[in-house]
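Dropping a structure here in C-alpha cells format, bear with me for questions.
With one protein chain removed, the remaining protein chains of the complex are shown where they sit.
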Amino acid sequence: MKPSRRLLMLMSILAAFTLIAAACGNDNSSTSSSSLDSSLGLVTVKSGEDIQIRSLEAITGDVAFLGIPNERATTMAIADYGQIKGHSVSMGTGLDDLCSADGGQAAAQTIVADENVVGVIGTSCSGAATAAAPLVSEAGMVMISGSNTSPALTSDLKGNAGANWVPGYYRTAHNDLFQGKAAATFAYDKLGVRKAAAIHDGDPYTEGLATAFKDAFEKLGGTITTFVAVNKGDTDMVPVLTEVASGSPDLIFFPIFEPEGDFIVQQVGGVAGLEKVTLMAADGLLNDNFLAIPETAGMYFSGPDTRYGDNTNQATGKNANEFLVAYKDAYGEVPSAPFWAHSYDATTLLLEAIKNSSSDDNGTLTISRAGVRSYLYGVKNFSGLIGTLSCDQFGDCGSQKITVIQNTDPTDIAASKANVVFEFAPS
Amino acid sequence: MTAVRVGSARRVSWVDRFLTGLRIVLIALIAAGLVAFVAQQISVDNPFARWRNPDATGLTGDQLKGLVVTGIAQGSMYGLIALGYSMVYGVLGFINFAHGEVFMLGAMSGFVASNKLSANGYWESNFFGSFVIVVVIAILVSTAAAVIMERVAYRPLRDSPRLIPLITSIGVSFFIQNAVLGLLGPNSHSYPQLPEWLAKSRSILTFEIPGTKVMVMVVAALSMAVLWWVVERTKTGKAMRAVAEDKEIAALMGINVDRTIVLTFAIGGAMAGIGGILWGLSFRSVTHLTGFLPGIKAFTAAVVGGVGNLGGAMAGGVSLGAAESLGPQLILEPLGVSGVSQLRDAVAFTALVVVLLFKPSGLFGERLSEDDRT
Partner (left out) sequence: MSDTAPPKDLFDQDWRRIVRLGAITGLSLIFVALIGMLVQLDTRLIIRRYLSLGYLTIIWIPVVAGYLVSKEVVLEGVTPNRKGPSDVLAGALTGLVGGAGLSLLVVLIDNFDIRDPLINWSPQLLDQLTFAKGIGFGVVIWLVIGAGLGLFGSLSHVVPPLASRAVNTALFTIVSVSILETAITDLLQGFGLSFVTDVVYAKRGALTLTSALVLGAVVMAITVAASGRGRELRVRYDALDAPRRKTANLGLWAAGVMVLLVLPLFLGKIMNELLANVGLFVLLALGLNIVVGLAGILDLGYVAFFAVGGYTTAVLTSPNSPWISPQLPFVVVIFVVIIAAAFVGLAVGAPVIRMRGDYLAIVTLGFGEIVRLLFLSDWLSPYFGGAQGITNIPPVDLGFAEVKGSDPRSVFYLVLFFCAIAIYVSWRLQSSRLGRAWMAIREDEKVAEAMGINTVTAKLAAFVVGAILASFSGAVFAAKVGSIFPSSFLILVSIIILVVVIVGGMGNIIGVIVGAVVLIGVLGGPKQPGLLQELGTYKLLIYGALLVFMMLKRPEGLIPSARRSHELHQEEFLQDAWLRGEVDHDAEAGEGDAAT
C-alpha cells in the first residue's frame, strides 16, 4: 500500500524535526543527512517502515523460464542481506515486464507512481528495459538488470553511449558485444572456422547476439555465408537449414531458445550439405532439457561463465553453491536459466548502494537518490556470485567473462556444463 | 464471388481493374522468380541468375529433394487437420476455428501417454504396442473434444448468422489453449525417442527420406483412404453427404441430422488426433500453442483445395506444405529477398490470396450445400 501524499508530507515534516533534533543532540549516524546529495530527491523511511525496492521480470509467457529465477533470486538476496540500519527491505509483489516494451512501460508506471521506491531489479528482456528505463530514470530511481544484454542500453564498448542509454540504468549481465566477440573468436581462432552461418528467431535478444557474432566474425576475417531467421512457432526447420546449406558453412551459430533450437539440432543431420557442420548455440539453450537431447552431443555453447562454484557475494557472505541448495529447498527445482546469479548480485549492489548513501536519525532513514546512483557508478571490484563486478560510466557492471562449453555427454549434464573449452574476458 | 448473380450485370469498377493488375503482377513475380531460379540451377553466372541476386548460389539436387520431401510431409499433416475443417464447413457452413486445438489436444494426450509408457520402459520394449495405445488415446481425446465442443458451443448456434459460430469458435480456441497452458504448464513437452529402425533414413526413388516422414506420409495416405471409404461407400457417409446438401430435406428423408453432425465432428476430430500424433512423433516437442498456427494453415489448405471437398483438403494441404517449403527458396531468394525462411508464413498466406484471386472456390472446387454458396 502506498501511503497518502498527506502522510508523506507529515512524514517529511516529522523527518525535518527529527533532523533538527538530531543535529542539536549527539550525532549517532554514520553519515550526516545534511551531507546527502538531494539533487534527485531524498527518500525518507520512517521508523518501523520498510525500504521499498521492486522486481520487474518476465514472469509469465515464453520467457518466464528466465524471469522467474531472477525474481526468486532477488527475493532470496533481500532475505540474505537482512536489514539496512534497522529497516527491512520490501520487494512488494513481483511485477511482470511481459518481455515487451509496452508491458515494461505499464509496469514501470506503477513503480514510479510510488515515490518511496528507491530502485528496481529488472527487467528480464532488453525490449522491456528500452521503455521502462527512461521512466525509472526520470523519477530519479535506479534500475539494475540481471539479464539485459543489448548494447543499445549501455554502450558499444568503445566509449559511445547506446541509443537507449539513460542515467540510472545498470546491469550485471554481460554486453552482447562481448559474447558475440567471444563466440566469433572461439570459432575463428580455436576451431579454425572460416565460413559460418547465423540463425536468430526474430527476438531482439537473439537477433542482437547473432548480429554481434556476425560483425565480430567478419572483422576477424571470416565469412558469414547466411544470416537468417526462423519464426517462433516454426517446427519444420528443413527449409531454413537448406537455405543455410546453400552457402555450405562449417559452423552454425544459433543463439535461440527452445523449442525452435530442439528442432534445429534434430533436423540438421537430414539436410544435404550439413552432415558435418559444427553447431554452436548460446545461453538461451544452455539448460538441462536441451543438453539432454542426444543430438546435442559435441555441440558448443557460449554464455556467461556459470562456474560460480565458491564465488562468494561479499555483501551477504553466501556462495553460489549455498544459494543453489537454498533455491532447491525453497522452490523444489533448479533455476531454469543462469541469470539468477546476476540478479542476486544486482540486488545486493542496490542494497549496498542504499546502505552507503543513506543516513539514519533515530530510526528514520533518509536515502539520497543521487547518492545511490553515484555509489553504483563507482562500484569497483565488488565480489559477487558471478565474479568481480565493476561498473563503467554507462552502467555495465557485469564480470563480462564469457565461456564456451562443449556438451560431451548428453547423459551427464553437470560434466558437460563444467567442460569449459574456451574463456574470454575483456582486456 | 461464386455467386450466381441472376439478372444483375456485374459492374466493372476500378476494383476489378486493380485485381486484374494484381493478378498480373503476382504471376509476373512468381514467373520471374522461377525463371531466375532455373537459371541459377543451370549456372550461377548466368545473367538471369544474377539479375536480382548476385550472390545466388543455387541448390544442389539433394537439397531440392529434401525441400520437396519436407514440404509434402508437412503438407500431409496440414491435410489431416484440413479434413476436419473441410467436413465441418461442408456440413455446417462455418469455420471451426478451434479445430487446431483439437489437433493440439491429440498431440498433447499422445505426449502424456507416450511419456508414461516410456517411463515404464514399455515404449522401448514394445514400440508397436505402445504406438497403438498412444494413437488410440490421442484419437479418443481428440474425438471427445470435438464432440463436446459441438454439443456445448455450436449446437445451440446452428441457426444463427454464420459469423456467430465462427466468433464462438475463436473463443473456444483461446479457452482450450489456455486451459492446457494452465493444466500442463508453459514448457515444451518432449515425446520419447522413436526406435532407430523407424527413424533412420530410407532411400526411395533416389529421395533420401527420414523415417518419420515416411511414416507421416504412409499414415496420412491410409487415413485418407479409410475416410474416403467411409464417406463414399457407407451409409453413414451417404447421410453426411445428404446433410451437407440440405439439412431439412435430409431430416425429412429420415436421417438423424444431429447424429450425423456429431459424427462429422467426431471423424474430423479423429483425423486431427492422428495428425497430432504424427506431429508429435516427427517434431518431438509440443506446447499449448502447437495447434494454433498449424490450425490456421490447415484451414488455409482447406480453402486452397476447395472447402467441403475431401480430396481437395488433402491436396490443398500438400500443395500448401510444398508452397511454403519451396516458395521462399524458389521464388523469393532468386528475386533478391534476404532471409527468406523468415517469410515462410507470409508465403503461405500469399499463396492463399493468389489461389483465391484466380480460383475463388479453391483449386479443386467447393462442395457446399445450396444455401452456403453465397
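Annotations for the structure displayed:
Lettered A and B in written order, each chain numbered from 1.
Quick note on the criterion: contacts are C-beta pairs under 8 Å (C-beta built on N, C-alpha and C of every residue); 3 or more make two chains touch, one makes a residue touch a chain.
Small disclaimer: the values here were computed from a predicted structure and weren't measured.
Across the entire complex, the residue among B:Ala39, B:Val69, B:Ala82 or B:Ile95 in touch with the chain not shown is B:Ile95. Residue B:Phe175 is the one among B:Phe48, B:Tyr122 or B:Phe175 that touches the chain not shown.
Checked against the full complex, the one of A:Thr130, A:Gln179, A:Thr242 or A:Thr296 touching the unshown chain is A:Thr130. Between the chain not shown and the residues B:Leu29, B:Val68 or B:Leu184, the one that touches is B:Leu184.
Although one chain is not shown, part of chain B still touches it, namely residues 1, 3, 5, 8, 11, 13, 15, 18-19, 22, 89, 94-95, 111-112, 115, 153, 156-157, 159-168, 170-179, 181-186, 189, 296, 299-300, 303, 337-340, 342-343, 345-346, 348-350, 352-353, 356-357, 360, 374. The omitted chain makes contact with chain A at the following residues, 1-2, 4-7, 59-61, 93, 96, 98-103, 105-107, 109-110, 112-113, 127, 130-131, 134-135, 138-139, 152, 163-164, 200, 202-204, 206-208, 227-229, 231.
Criterion: only the chains that are shown with their structure count from here on.
Each chain gets one centre point, the mean of its Cα atoms, and the points for chain A and chain B are 41 Å apart.
Interface of chain B with chain A (complex): residues 57-60, 62-63, 65-67, 69-71, 73-74, 186-188, 190, 193, 201, 208, 210, 279, 283-285, 287, 289, 292-293, 324-326, 328-329, 333, 338-342, 344-345. Chain contact summary for the complex, chain A toward chain B: residues 61-62, 64-65, 202, 227-231, 233-236, 238-240, 242-243, 245-247, 258-259, 262-263, 266, 270-273, 289, 294.
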